[in-house]
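Yeah, one chain of the complex is gone here, protein chain that is, but the others are all in their spots.
This part shows subunit A:
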Amino acid sequence: MSDSDTVGRPGAPGLARGARGGAAPDTAPEAPISTPQGSGGTPAQPPKVITRPGDKIFKALTVGSGVFVVAMIALIGVFLLIQAIPSLADNQANFLFGRDWDADPEGGLAFGVLDLLLVTVFSSVFALIIAMPVSLGIALFLTQYAPRRLARPFAYLVDLLAAVPSIIYGLWGAYVLAPALAPVSTWLNENLGFIPLFATGTSNLAIGQTIFTAGIVLAVMLLPIITAISREVFDRTPPMQVEGALALGATKWEVVRTTVLPFGRAGYISASMLGLGRALGETIAVLIILSSTTSHFGFSLFDGGDTIASKIARAAQEFNDPRGAGAYIAAGLVLFVLTFVVNAFARSIIAGHKEYE
């Protein structure tokens, strides 16, 4: 109300301009309105700001919370760095490109993180490749196809998957899924073994302590995360968009394709990256499932090995020597940085589509 009053006075000369602007086709009719307001020229009175104690307290609280989060992340980074530097200085191997891990301080430190990093990324990406399409399917089913009566309990069930502790997933993976997958992995290995992905690896297929098993378990763990966020985003598709597509004669799938998917795309990608972050850091399930090995990672799904997180967890009981522990903390630092890279990557994807939102 008061807004239109203030615009009224300086807007008067602008009105004539606006009318002519309407005739000239390339100027938008709304454009002139902002100009007279900005260059009004009337000596602006100092605005009277009313502040009550509540404002001050609330502001302090919110600013404090914001600073706290940033400080926490910075402090964690600094902690990792400080702990890692002495060990890195003593390291006799190339840390980033070395493939062998010897963090026993007795014989001199020689640790390289490359193999751990590769297994971490490889298993997580494999999990993501399985989880992304399945989550997309579940989220679309829940928001677009399922009858409302079914959608709610079903969504609740999917959310419940996120609440299952990862140790349970680990046990299930190692004792139920791993043997059950043996025929599948044997078949893949025998028939598609010429592809490096399915080549014979370091792990026994009959027992199934492979990256293949771990990746599938990780995928199940990612499902609820990606599904929950995607579902929220898809649900927020503006009804006007949906009606617009329907009125053009779009079928259900065409409505999804022209409105729901483009609208939810950025949210779906963020959700997937959040899931990837979870997979990269997952520790206990991977620790239980994967068989440890001393041979190098060969880019096969049927390799064993260790991710950064599971390697650290395996050694955690023996952190009695700061130099040995420092080696593991250095690996942790790599994981820390990796999650940052993943997040930055996700953001760059989303930013690329900003124009259309």
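The working rule: contacts are C-beta pairs under 8 Å (C-beta built on N, C-alpha and C of every residue); 3 or more make two chains touch, one makes a residue touch a chain; residues count from 1.
To be clear about the criterion, contacts and distances are computed from a predicted model.
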Inset, instruction - Using the UniProt record as the reference, specify the protein name of the hidden chain from among "Zinc-regulated TonB-dependent outer membrane receptor", "Phosphate import ATP-binding protein PstB", "3-oxoacyl-ACP reductase" or "Fe-S cluster assembly protein SufB". - result: "Phosphate import ATP-binding protein PstB"
Inset, instruction - Please pick, from A:Leu81, A:Ala162 or A:Ala250, the residue that touches the omitted chain in the full complex. - result: A:Ala250
Inset, instruction - Can you work out which residue in A:Ile50, A:Ala163, A:Met240 or A:Val341 touches the chain that's missing from view? - result: A:Met240
Legend entry - Residue, one of A:Thr258, A:Ser292 or A:Asn343, that touches the chain absent here: A:Thr258
Legend entry - Residues of subunit A (touch criterion as defined above) contacting the omitted chain: 18-19, 22, 25-26, 28-30, 148, 238, 240-241, 243-251, 254, 258-259, 262-263, 265, 353, 355-357
